[in-house]
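Only one structure is covered here, and it is reproduced in the block below.
Apart from one protein chain that is not included, each protein chain of the complex appears where it belongs.
Order of writing sets the chain letters: A, B and C. Residues in each chain are counted from 1.
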Amino acid sequence: MLIFEQSSSGRRALAQSPAKKAALDDLPADVLRKDPPAMPEVSELQVVRHYTRLSQKNFSIDTNFYPLGSCTMKYNPRACNSLVMLPGLVDRHPHAPDSHSQGFLSCMFELQEILKHVTGMKQVSLSPMAGAQGEFAGVAMIRAYHDAKGDNERREIIVPDAAHGTNPASAVMCGFKIREIPTKNDGDIDIEALKEVLGPQTAGIMLTNPSTVGVFERRIQEIARLVHEAGGLLYYDGANLNAILGKVRPGDMGFDVIHMNLHKTFSTPHGGGGPGAGPVGVSERLVPFLPVPMVDFDGDKYRFLTKQERPETIGRLSAFAGNASILLRAYIYARMLGREGMTRVAEYSTLNANYMLKKMQLAGFQPAYPERRATHEFIITLKKQAKELGINAMDFAKRLLDYGVHAPTTYFPLLVPECFLIEPTETESIDALDYFIESMIKIQEEAETQSDMVKGAPHTLPVRRLDDVKAARELDIAWKGCDN
Amino acid sequence: MLIFEQSSSGRRALAQSPAKKAALDDLPADVLRKDPPAMPEVSELQVVRHYTRLSQKNFSIDTNFYPLGSCTMKYNPRACNSLVMLPGLVDRHPHAPDSHSQGFLSCMFELQEILKHVTGMKQVSLSPMAGAQGEFAGVAMIRAYHDAKGDNERREIIVPDAAHGTNPASAVMCGFKIREIPTKNDGDIDIEALKEVLGPQTAGIMLTNPSTVGVFERRIQEIARLVHEAGGLLYYDGANLNAILGKVRPGDMGFDVIHMNLHKTFSTPHGGGGPGAGPVGVSERLVPFLPVPMVDFDGDKYRFLTKQERPETIGRLSAFAGNASILLRAYIYARMLGREGMTRVAEYSTLNANYMLKKMQLAGFQPAYPERRATHEFIITLKKQAKELGINAMDFAKRLLDYGVHAPTTYFPLLVPECFLIEPTETESIDALDYFIESMIKIQEEAETQSDMVKGAPHTLPVRRLDDVKAARELDIAWKGCDN
Amino acid sequence: MPFIPHTEQEVQQMLATIGVDSIDDLFDEIPAELTQFSLEGIPEGLTEMEVSGLMHQRARQDAGAHCFIGAGAYDHHIPAAVWEVATRGEFYSAYTPYQAEASQGTLQLLYEFQSMMTALMDMDASNASLYDGASALGEAMLMAVRSNRKSKSGKILVPTSLNPAYRDAAYSIVKNQGIEMVGIAVDAQTGKTDLSALDAYDNEDITAMVICQPNFFGVLEDVDALTAWAEQRNIMTVAVVNPLIMSVLKPPGQWGSNGADIACGEGQPLGIPLSSGGPYFGFMCCREKIVRQMPGRIIGRTLDLDGKPGFTLTLQAREQHIRRSKATSNICTNQGLMVTAATIHMAMLGAEGLARTAGASHQNHRKLVSRLTEINGVEAVFSSPVFHETVLRLPIATDQVLTRLADDDVLAGYNLSKDYPELGNVLLVCSTEKQTDQGVDIFVEKLKNLLS
Partner (left out) sequence: MPFIPHTEQEVQQMLATIGVDSIDDLFDEIPAELTQFSLEGIPEGLTEMEVSGLMHQRARQDAGAHCFIGAGAYDHHIPAAVWEVATRGEFYSAYTPYQAEASQGTLQLLYEFQSMMTALMDMDASNASLYDGASALGEAMLMAVRSNRKSKSGKILVPTSLNPAYRDAAYSIVKNQGIEMVGIAVDAQTGKTDLSALDAYDNEDITAMVICQPNFFGVLEDVDALTAWAEQRNIMTVAVVNPLIMSVLKPPGQWGSNGADIACGEGQPLGIPLSSGGPYFGFMCCREKIVRQMPGRIIGRTLDLDGKPGFTLTLQAREQHIRRSKATSNICTNQGLMVTAATIHMAMLGAEGLARTAGASHQNHRKLVSRLTEINGVEAVFSSPVFHETVLRLPIATDQVLTRLADDDVLAGYNLSKDYPELGNVLLVCSTEKQTDQGVDIFVEKLKNLLS
């Protein structure tokens, strides 16, 4: 039942708003609202009960193994949440003067430094509010760089066919054209194809490494050399940074700009869709263009740097300083990990992925790249099952839900048919991995013996499969009152 | 699966204890522990996931209508919880000096005052930690009073047969003998029977008013006169205070001592079994005997009063000052209610109960006291259903769970056969009440047509009915390792 | 190894399964020369206890002031239940609800959010959030340009009374797509957008126009007149509003004759704590006919295989994960958790509670301004009615006032002189329903002392 359907006219949570109604008699009548909006009229208990019960209908890291490839669904330490809720942090106004900001700013500055070191970049700006905004900022810096040199013809950004959808979308938002290059059968990108598209029109290339197919791009140094020689810059999509944290650094690979997904690698919550934080780091040549604000430390006081101090910046991307208290959460996490902890993130997420890959392979599942090491994630293709049993990746995914496990990422990257992109993360125990594999084996058996049941899955969740076509055709995206 | 069964030797939540192990080399070997206790060895994520999932197996106010008679399962405002967790409150040491205690003590003092006014008693001590300890303190004061007068022969406490089990148990702990008196068919106690047991051996009587059968004891003034004339004192069990808060006061009825269940009337959490808080209030003659500590205010500073200042006290009942932060929660709640809010608690809880009673009666259910008003709760007897359909109160209770509603109190008070003690509380909306009644009507239909199904209920919960006999016979009350 | 559950024995077992000797062997595809670097610059790990001590200390450094700053972020009361429920693990640690069956909690909540926002704005459709108010405006501009097929210019009229940070952020976002933002002056007397300044554009091809309510000065704009002017010229209107205040002011859907085309803004006043400026959330509503141009996720109600109602992501063909370079926006992760809190907050307050909150904020503000303007040399700059925020002229430099009062733990407002030097020494002060008489007394006393 919707919260709207629990309404009763005149009911409200009386403790939650002022006891008296203000007159507003100083305001002209024509600016005032005539009828109140049709919002729920419910009690405090109804609200708490409704949303508590709704929450129970979700899968989440806190309740389920959630091996969603490319999303790094690792444990979100609860301390990161409770500490940012401390008075002094939770109620600090974004425009508070420096005298009332040193605590907050010192955390931000130190986070910039930590991210700089772990990525091998020259400087970091924390302001982008998610991965995609980090991409936008990064590509905008590439454009600003070429523009600053008067190199106005560079209007193409190269992306591999396996790239995440945000990569081409971000490049287009910066006014670029997209050139796609193929991925080879071994998972690396096709360097010959790359050479063909490189030229004076090349602004840069956007890569994820490990790539979205779950393998490390081995010829990255050669790619960097080729792109740089062609006058382009290299963009690093940090969605997969978890795989290499502390083991190898994008800066050392030759990348000029990188965004990080702190809501992945640095374990800030996904919150059912966000918020994220997508700081960007850059090599020397892009430093002037970093988005503002940034935090500076003169050895005594911390302060924000804005356009005034950084005239070549691509500008600000938010009203204030990005997703500040997500950044604080990432800072807390980074301090708990420390230097050694960072490296172990990469090591153990990689160990988990390779263990799962091997065991699934032994159980008869088909890796997409059987000759390659898994990184922190790997791909299984279920094309044989789809062809022979009529049970596709979606069916496996939905049936997994009945086993209490969240499905891996399906149908991304698209170039692998019936693909399952599996990312266990380092915070899951061998027991959770084994349970997943056993579930997959059982579903395989079910697929062979009771395929209708699998196709009808899930059976134990609040709803069964939903009619997406109806959803899009008969658009019902807002409650329209009881009559509907 | 038990948390123990998720253990792996050597695994632990590394962020949660010191990185280094202390040597303890200053301690003699024979005081040291040889083998570590067999406790779970799990990761932080495992802990969070395990207990989050366990929590989902509970019914609770936050998720379900919970009309558990005598328990006052009303909404527990979340603010009461979050505010007591503020630094300064959550980390105040119980032995902090007065200079660092004025904030806390002022809340305690004001709570004493509020409780005093709303019960009509002379003074209040907050220290008892639950209703039963409040009863103990109250009866102990009655004993101290008689003893102080040299009246050492008064060794009997009178309780009605409908009394809660804690009443006789508490009196016995104070060294008293119990005299039980019957309840009449109209729900009032049998005054003739009372007269018979009153005498020079009478220390006092323990009453609940409204009584545990959900009606107001109409001849309370006469009872008070009789008991006082016999030289006894009157004890008020405040479990049902919700029914009369701000409408009538135990002090005015003639009671000498009262305990309150703040975890009922003042909405502090039940927490799956506690903690509670059972402050006691007394009439003039019992003031010297109140348990310590109490809080005093001299117009300038607040401070604790202990045995030193109150030599006749029955003593302390806890190591510190009782369930302090439960008292704080009650204080916050009381401040939000305010004077008018108190009265409304009684009014609307009574309205809800009478509405339900009437609607259930109209639906054919049999009230235990059809001639009486409901107070904040009322009793339905299912003896007809038990006799005619073989479906007893327990069956109705278990089947209600399938409807997502917590069962009312069953089989208490015992004098009403197949009894359902129903207490909706004031925080529930008419929708919740109607849903309960509809569910009862449906179960009645089910009982008539598919009684096996009802007897086998619940069907949709994590477990079906449990074997209590086996539980008591083959005692398994602690995990004994994997081999068991 | 905080947060890593592996025991040494398990590691050995796993390595044996994989068939390698060490974890390092798993990284053998990485060129060796890339792995020579030092992480010395990163401090060693802390336990939770240590980091908790550190954060308590940092928090105390910034705590404990009387705050009269608004300027886009407002210190409203948030019911305790809001964040206690929103941060339940099932909301907090779930991903974007791609697997609808395992995400009905979040999906239904988002549907309810969309329903509340459309009600509040009186618009047809809402998305499930964008990053923040400023970036939402950038997206709204792009959407307006996509939607207004009749116009070719890509010119957007933007009043100078728009929050300058919004202007800057929107500019960063749209500048690479050939869009031009044209400033419209404010009437120096009233503080409202100067209607006569629009005459200059009467015959130009203008794609869209931004209308704020209230504007950055707290001043209430003539939204009907502005909207009407745009309607007559087929100019798309983009409303930028404070959603809380829409509970008492005429909402975008009722402006002019047909209402604004797009409404967007900052969701922070709906239950999001100040927390140094983020995370907040941008909201966006629009008319039904342009919903396919909307950026961001949208949730729809539909039926499952058994005919039971359920919720799912819909109109995904607008989004980057389907349309890639042709998507309406690059946005992927949005501000889900903030919207979770805002939905609970709005349900808790209801229309009446929001209106009371807005009303009390404004009433408090009238008290504050009347007290402050009693001080010699302090006066309101603009003559038009405002809503809970006012621009004051000061007799001395704003910077100086702010610094001196901050020493006494009074955060007196936002330094508007930085952005509008032409206004002289000006300060933007704000009130909410949380303002206390005691706080006002201290502010007045300290300011009086400073100026005397």
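The definition used in the following text is that a contact is a pair of C-beta atoms (placed from the backbone, for glycine too) under 8 Å apart; a residue touches a chain by one contact, two chains touch by 3 or more.
Since we're looking at a predicted model, the values are computed, not measured.
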Who does the absent chain touch among those shown?
A, B, C
Just name the one of B:Leu207, B:Ile326 or B:Ile422 that touches the chain not displayed here.
B:Ile326
Filtering B:Phe136, B:Tyr236 or B:Phe396 for touch with the omitted chain leaves B:Phe136
Could you tell me which of B:Pro160, B:Gly204, B:Gly231 or B:Pro291 touches the chain that is not displayed?
B:Pro291
Among B:Asn242, B:Thr265, B:Thr350 or B:Gln444, which residue is in touch with the absent chain?
B:Thr350
Write the list of chain A residues that the hidden chain touches.
8-11, 13-19, 42-46, 48, 52, 77-79, 81-83, 87
Across the whole complex, the chain not displayed is touched by chain C residues 47-49, 52-53, 60, 64, 77, 79-80, 84-85, 87-89, 433-434, 436
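Definition applied: only the chains that are shown with their structure count from here on.
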Which chains, taken as a pair, are joined by the highest number of C-beta contacts?
A-C
When the centre of a chain is set as the mean of its C-alpha atoms, what distance in Å lies between chain B and chain C?
46
Taking each chain's centre as its mean C-alpha position, how far apart are chain A and chain C in Å?
20
Which positions in chain B are in touch with at least two other chains?
8, 11, 15, 43-46, 48, 52, 77-79, 87
Contacts with 2+ other chains: residues of chain C:
1-6, 10, 45, 47-48, 56, 79, 81, 85, 89-90
